[in-house]
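Here it is: the structure, laid out below.
Only one protein chain is missing from this complex, and each of the others stays in its spot.
Letters A and B mark the chains as written, and numbering starts fresh at 1 in each.
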Amino acid sequence: MSNLLTVSPSPHVHSSDSTQKIMYRVVFAMIPAMAWGIYMFGFDAIRVGLISIISCLAFEYLIQKYLMKVKPSITDGSALITGVLLAFNVPSNLPWWIIIIGAIAAMGIGKLSFGGLGANIFNPAIVGRVFLLISFPAQMTTWPATNAMAVDGVSAATPLALIKEGIKNGTPVSQIEGLPQLSDMAIGFNHGSLGEISAILLILGGLYMLWKKVITWQIPASIILTVALVSGIFWLIDSEIYVNPLYHILTGGLMLGAIFMATDMVTSPMTGKGQIIFGVGIGLITISIRMFGAYPEGISFAILIMNAFVPLINMYIKPKRFGGQK
Amino acid sequence: MLKTFKLGGVHPPENKLSKDKTIEVLPLPKTVFIPVAQHIGAPSTPLVKRGDEVKVGQIIAKSSSFVSTNIHSSVSGKVKKVDFSADSSGYPKQGIFIDVKGDEWVEGIDRSKDLDKDISIEGSDIIRKIQDAGIVGLGGATFPTHVKLVPPKGMKADVLLINGVECEPYLTSDHRLMLEKPDEILVGIQLLMKAMNVDKAVIGIENNKPDAIILLNKKCKSYNGISVQSLKVQYPQGGEKQLINAVTGKEVPSGGLPIAVGAVVSNVGTAFAVYEAIQKNKPLIERVVTITGKGVEKPSNFMVRVGTATSELVEAAGGLPENTGKIISGGPMMGRAIRTMDVPVTKGTSGILLMKEEEANRKEVKACIRCSRCTTVCPMGLEPFLLMTLGEKQIFDRAEGEKIMDCIECGSCSYTCPSNRPLLDYIRFGKGKVGAIMRSRKK
Partner (left out) sequence: MSITVVYTIVTLAVIGAAAAVILYFVAQKFKVVEDPRIDEVDEALPGANCGGCGYAGCRAFAEACVKASELGSLNCPVGGNDTMGEVASLLGLEAVKKDPRVAYIRCNGTCDHRPKTSSFDGVTTCSIVSSVYSGESDCQFGCLGYGDCYDACEFDAIDLREGMGVPLILDDKCVACGACVDACPKSLIEMRKKMPKNRKIVVSCRNQDKGGVARKACKVACIGCGKCEKECKFDAITIKNNLAFIDSDKCKLCRKCVPVCPTNAITELNFPPRKVKPVVIKECEPAK
């Protein structure tokens, strides 16, 4: 025996899982949606994605090294996820400097000002997106026409914006022009931000993460069901003013938010019950903003607001204790 | 759907390397060191002094209170000294050193292998004999068996659960015992049932041991009231509360004893020891120990005399591998790492596990990403991440409110944490402190 025996407290074995593996699984799950974005928006999508990823990694490294004076942890994959998610959340024709500002907001304000991975209250990518949405509303809500859809002109409105416009003007749903087919929206022949347009591919990524136990079913399911239920009730009341709930589920960032952003481990509750409350809250806020708010889309605000409630939920919603009931 | 317990659980790689190795009798060692505290409760009082001649089966330390047991000499020879030496607790403990000479047994011990199915003995006699024979729970907790058989006033057991789960990875001693001594175990179970006056016993076995399930299922038809329940493989199913929950569906209330739901749990090894004590008059002086590990040349199961040094077992299994980094007494999830190979096999040692250097050290601790896996896997429905923080920051009153004392220290949380956080280290520390605070409050 060359060395001294090691003594340590039990357990002496460890599962093969690691934080890094979890992070890279999330990235892997985002690949289909990313590929679809590239197919639809062409080179611009690659440009936005690369700028976002590189600047997120760079800011994490620089801030950790020179401001926080800790060992940079860019290899753990969390900054990569933020980079990809930020790119998913912006239009593909966004100028490069706005993306970089978004990356600073995401990494600096959203994550590292709280102390880095695990300590942040808000999802960094959403902090970045909302920062940009408020600072540059014009650029953030002008979407380019997609390659695959022969629409003339450079910019087009998203289905949600059309619906919002319709509600504002009192135009009945059936008369709103340019509203895409449901099937097109599910597959992704649609306008919108880089990564949010194809519901099916996002669901595919979600299923992979569920299978790998990276996420739990509670958050996506409760968000989607709440949105469907509330919009469904309104639709039943008056289908002339309010659109089919499937539109709400399939458009905008709902799928992206429900599957990839609300499920962020750091900023979601710890227990299944808490996660359902969290999801229902997101669903309610989202649909309220979409129907009655100033913005056509509300999922990022909804997630941010519910993120703030997570510590409270964790405090009061406890897991079921063994032998607790009497 | 196979039965299992309802909350949490993990499934570490089983690595049952020695499951096909029949139990061999380990040759007698030259000296033994028999600690006087091999059980939960008060240490026994040594009855012998330096120079005394002892025989196999002779009482050498007497139980000092009700929750305590007798200790018998496992060898014959001369007492070398009564002194302190390290045992698996990590601290030097008092014990008796005996130089082995021959193999001379105390009269009245039946050493034949014949099966004796006659259980006409009175229930109270069974308990008395169990107490005399120094039998403790052989699953690892080493709680004196005779104490368990006498329920507190006003409580009545209605089912006896026999733990053949062996949910710890690597260990195979119970598995082999079930395969090789099924009738003895079943008679032992009948004796325990009679002592407790219950008419139902269930043997819980995880279905990674199909051979044992089939064998015992066949055999138990000729014994009244005993049945076998196969269980889904899930750690920590061998925990008392988890086994009760898996088999009966009942939950032992927080802070309560299994008897509160009418159940008493015993290990298959204990049942075998009871058989030997009652039918053969043989006290608890040897047990089956698995010696295993990925680097071990011959992973095996040995019948070992209590007090034999770990080094003897390692020698018999092909010697110490060059790159051994850690030696564990017990299984990898709950066993204790030992610092020297002088540590003896005691009544509670179910296995010796040698780990290679590359397996021995922990991985780098990273930040908690609040993935909540520790909460998901906790079999007691606790929040390990929170308890760890409370332990680390020494906020003990809140830790008590969060039920830190319910923790069974199974290690599922630390096992599963993707950030390699030392959850159980801090929880165990907090548990110790909270326990001390609660005791001082009672006074």
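Please note the rule applied: a residue touches a chain if its C-beta (ideal position, glycine included) is under 8 Å from a C-beta of that chain, and two chains touch if they have at least 3 such contacts.
Note that the structure is a prediction, hence the values are computed from the model and not measured.
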{"item": "Among B:Gly319, B:Gly401 or B:Gly432, the residue in touch with the chain that has been omitted", "value": "B:Gly432"}
{"item": "Identified contact with the non-displayed chain, of B:Pro92, B:Gly255 or B:Gly401", "value": "B:Pro92"}
{"item": "Contact partner of the left-out chain, one of B:Lys101, B:Arg362 or B:Arg398", "value": "B:Arg362"}
{"item": "Interface with the unshown chain - residue positions in subunit A", "value": "3-9"}
{"item": "Residues of subunit B (touch criterion as defined above) contacting the omitted chain", "value": "84, 86, 89-92, 336-337, 339-340, 360-362, 422, 425-426, 428-429, 432"}
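Going forward, only the chains that are shown with their structure count from here on.
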{"item": "Subunit B to subunit A touching residues, read off their complex", "value": "6-7, 10, 12-13, 90, 169, 241, 245, 251-254, 256, 320, 322-328, 332-340, 353, 355, 357, 359-363, 366-373, 375, 378-383, 385, 403, 406, 409, 411, 414-420, 422, 424-425, 428"}
{"item": "Sites on subunit A touched by subunit B in the complex", "value": "1-3, 5-15, 17-19, 21-22, 73, 76, 78, 116-119, 265-271, 318-326"}
